[in-house]
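A single protein chain has been removed from this complex, and every other one stays in its place.
On to chain A.
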Amino acid sequence: MKDISPGALCGAVLTGGLLAVALLGAVWTPFDPMALNFAARLAAPDAVHWLGTDEFGRDVLSRLFAGATTSVWISFVTVALAVSAGTLIGVISGYFRGWTDRVLMMLNDALLAFPGILLALGLLAIFGANQYGIVLALGLGYTPTVVRIVRGTVLSLREREFIEASRVMGNSDTYTMLRHILPNCIAPLTVLATSMFGWVLLAESALSFLGLGVPPPEPTWGNMLASGRPFISQAVWLAIFPGLCISFTLLGVNLLGDALRDRLDPRMRR
């Protein structure tokens, strides 16, 4: 149990770093991420602006910090929303089966037929492009995946004798679900939530890049990447650093997700 694989360590360090930066970005940044400074437009990385400045002279490092805060907050809330809604529906669907299950699964399958990001795009058109719109749209978009996984887990748990034992003891359905079903779903849910954190972060960046996410001037990695794109020949750092942030974060989260899966849920190991 003691041995930690290099992949897991790497994942934990990268993800931990991201969370630290996101927390730090909420309270302190080297410069004001929104402060314009036309004297230092498109400045290359130097001793003052470590990662250079953008077309309005804003400090890129500060904006990356602030962007991390926004991205992590969005991903976190989105995952929480998707996991709680998905778990609720999945547990009910898997536990009661019958027509409840059939109706819920029909709706769920219909939603699953759309790729999450496409569904989110459509929903964003309704909710409007802002942080809350993104959280709602992505949350709804990823709920069906959670429902699928939770329902599958519950269906197999339901056949285990301790669920029958609980019924024989005279426990109510609600009690059985809360006391016996839910705790046994935590391992697969932890694994799912971790990798989903990565997917949502990427989806949020993609939406912001497309201009459908958090609107400028509020920085996120996605819209920084988008606003850096026209200047790529003159100021390559504008696109490189947000891109690297997204890549390393995803790498870290995925490595951590794999490690968690191996530890918590050996059945899902590939």
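Operating definition for what follows: contacts are C-beta pairs under 8 Å (C-beta built on N, C-alpha and C of every residue); 3 or more make two chains touch, one makes a residue touch a chain; residues count from 1.
Keep in mind that, in the parts below, contacts and distances are computed from a predicted model.
*Asks:* For the chain omitted from this view, which of "Nitrite reductase large subunit NirB", "Monovalent cation/H(+) antiporter subunit G", "Peptide/nickel transport system ATP-binding protein" or "NADH-quinone oxidoreductase subunit K" is its UniProt protein name?
*Replies:* This omitted chain is identified in its UniProt record as "Peptide/nickel transport system ATP-binding protein".
*Asks:* Touching the hidden chain in the complete assembly: which of A:R63, A:H180 or A:R261 does that?
*Replies:* Selected residue, touching the omitted chain: A:H180.
*Asks:* May I ask which residue of A:T53, A:S75, A:S166 or A:N223 touches the chain that does not appear here?
*Replies:* Candidates A:T53, A:S75, A:S166 or A:N223; residue touching the omitted chain: A:S166.
*Asks:* What is the set of chain A residues that contact the non-displayed chain in the whole complex?
*Replies:* 160-162, 164-171, 173, 179-180, 183-184, 186
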